[in-house]
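Removed: one protein chain of the complex. Kept in place: all other protein chains.
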Amino acid sequence: MENSLNLAAVTFDGVLALVLLVLAWQLLRSPNLFKAIVLFISFGLMLSLAWVRLKAVDIALAEAAIGAGLTGALFLTALDRLQRNNQKAGDSLISQPGKVIAGISVLALTCILGWTVWTLPPFSNQMLALVSSNMPISGVENPVTAVLLNFRGYDTLLEIGVLLLAAVGVLAVTPSAVMVADSAPSPILILLLRLLLPFIILVSGYILWIGKYAPGGAFQAGAVLAAGGILLATAAVRFNLSASKALPLATGIGLLIFLLVALATMMLRGNYLQYPVAQAGTLILVIEAAATLSIAAVLVLLFVGLKSDADCPVPGEDSKNFIFEEENTIK
Amino acid sequence: MNYYLWPALFILISVVVGLVRILRGPTAADRMMAAQLFGTGGVAILLILAQAMQMPSLVDVALIYALLAAITMVVFVRCQWRSHENTGEMEDESH
Amino acid sequence: MTIPLLYALVGVVLLGMGLYSLVMYSHLVRKILALNVSGAGVFLFLVAAADRTSGPLPDPVPHAMVLTGIVVAVSATALALALTCRIHQVSGTTQLTDNEPD
Partner (left out) sequence: MSLTDLFGSFLLLLAIPFFWGGSLGLLRFPDIYTRLHALTKADNLGLGLVVAGSILISKEWTVGVKLILIWLAVLTASTISCYLIANAARKRKINPWKIP
């Protein structure tokens, strides 16, 4: 479907673009942090519609798994801890002239970028031609997975290392490694877990497997698994981070297996990360399975690390009833 | 095939109307409900786009949406539960 | 005025909005939100640029980069939030004011 300018497509994309801009504008402008975070969650959901309209289904999968499952949970947990003593989101500390200068310079930057986008040279298809000509030897049919795991495997190897660093960073900052939930989960929540968790694990495996033929793969599957893990973590009453051996181990497994395969290929075939064509598909699947596990473990660790910093609530403090009171947002 | 985009457009507009509840909603729970409206509307739009753009893999995106829609809500209720704790409600919490 | 060009321009405007509020507001969580919005703008521009191919299939290389970018952005956000909570716990404020002697 080439980008024909029929009316339905133009109006849909126009409205979606407008929605994205309005959501972003309202989200950045609102001093009430909770409202900003809810707007950000909706922004993520609308953004994955934009990915779909741009025919980037892999990214829409990742955005859906991360936008719907993870970002909201991370922000809400952090907000809950930050607003324990009603620290209001104060306004800027920049002087008035400073604001004007910043505004003008950002506006100038945006106009320059907009002009360059408008006058971009026509698209040269070398990369696309290069990828599609090498697809047969990549061992998978989905071009994005081929680029991720085969043609640019080294980039993904380092990227999983970066995820590990983030997990180490959060653990370093977590003083109390014990996450204590405040109340026993209601039986309805346990029912939700019993219904959804097996389904989430099944879908995660399906997304991992489908990655070879259609949009899917390690990152999306890892994000879905992590969302299931977060659902479990919120229902858990108590979770001792330092005692749990499985989670930290699982975070390392992806990088370890990727490195082992890389070194093995270097030993056998002389150059780093060049898979033998016959076994390329299975090797990629092995790496992806390990990567899914470690991505899910890292993302769950990030959430639990954030949540386990929660010092227990100070009884008697008349912190206003956050959920249902009229929020007094300062203007 | 593009005429399927029209129902997607109308559902997108109905979802955007929910945005007003986020901006205006007095309590945090109203805002969270409107965010869930974005989720359900998003699933519907994705399903229609899957037919409009002839891409069956969009159904997987909608599947992930549907599965994870409950997570933000659960984290919201469980997470904000603490502030309820402080006001010393008499009733016993776990029933 | 093709569809990808529209999304590319939206991406650029999101980047501008994100940068502006990153500079403007001092509350750390608002800065993290602003960073995420400008990151989404950059990704939107990249994927829109990838969709300008003549054939039906878009170019997969920017897609792979944006995919890893999204996952790294989430873990960076989690780390930033953890640091913000730590600052809040230690210094009681969530704004980095340089004039406050520690």
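Order as written gives the chain letters A, B and C; numbering starts at 1 within each chain.
Keep this in mind: contacts are C-beta pairs under 8 Å (C-beta built on N, C-alpha and C of every residue); 3 or more make two chains touch, one makes a residue touch a chain.
Keep in mind the model is a prediction, meaning the values are calculated, not measured.
**Student:** For the chain that is not shown, enumerate the shown chains it touches in the whole assembly.
**Tutor:** A, B
**Student:** Using the document's definition of touch, tell me which of A:158, A:195 or A:277 contacts the absent chain.
**Tutor:** Once the missing chain is taken into account, the touching residue is A:195.
**Student:** Please give every residue of subunit B in contact with the chain that is not shown.
**Tutor:** Spelled out for subunit B, the touching residues are 3-4, 7, 10-11, 14-15, 17-18, 20-21, 27, 29-30, 32-34, 36-37, 40-41, 43-44, 47-48, 50-51, 56, 59-60, 62-63, 66-67, 69-70, 73-74, 77, 81, 84, 89, 91.
**Student:** Against the chain that's been left off, what residues of subunit A make contact? List them.
**Tutor:** Residues in contact with the chain left out: 186, 188-189, 191-192, 195-196, 199, 321, 323-324.
Here is the rule we use: only the chains that are shown with their structure count from here on.
**Student:** When the centre of a chain is set as the mean of its C-alpha atoms, what distance in Å lies between subunit A and subunit B?
**Tutor:** About 18 Å separates the centre of subunit A from that of subunit B.
**Student:** Quick one: subunit A and subunit C, Cα centre-to-centre, how many Å?
**Tutor:** Their C-alpha centroids are separated by 12 Å.
**Student:** Provide the list of subunit A residues touching at least two other chains, using ranges where the numbers run on.
**Tutor:** Counting only residues that touch two or more other chains, subunit A contributes 1, 9, 53, 55, 77.
**Student:** Considering subunit B alone, which of its residues make contact with at least two other chains?
**Tutor:** none
**Student:** Considering the complex alone, what residue numbers of subunit B touch subunit A?
**Tutor:** 1-3, 5-6, 8-9, 12-13, 16, 19, 22-23, 26-29, 31-32, 34-35, 38-39, 42, 45-46, 49, 53-55, 57-58, 60-61, 63-65, 67-72, 74-76, 78-88, 93-95
**Student:** Flag every residue of subunit A that touches subunit B in the complex, lowest number first.
**Tutor:** Residue list for subunit A touching subunit B: 1, 4, 6, 8-9, 11-12, 15-16, 19, 22-23, 26, 34-35, 38-39, 41-42, 45-46, 48-49, 52-53, 55, 57, 60-61, 64-65, 68-69, 72-73, 76-77, 80, 181-186, 189, 192, 196, 199-200, 203, 206-207, 210, 214-216, 220, 224, 227, 230-231, 234-235, 310, 313-327.
**Student:** Using the touch definition up top, name the residues of subunit A that touch subunit C in the complex.
**Tutor:** 1-3, 5, 9-10, 13-14, 17, 20-21, 24-25, 27-29, 33, 36-37, 40, 43, 47, 50-51, 53-56, 58-59, 62-63, 66, 70-71, 74-75, 77-79, 81-82, 85, 87, 89-94, 99, 102-103, 106-107, 109-110, 113-114, 117-118, 120, 122-123, 125, 127-128, 131-132, 143-144, 146-148, 152, 155-156, 159, 162-163, 166-167, 169-170, 173-175, 217, 219, 222-223, 295, 298-299, 302-303, 305-306, 309, 311
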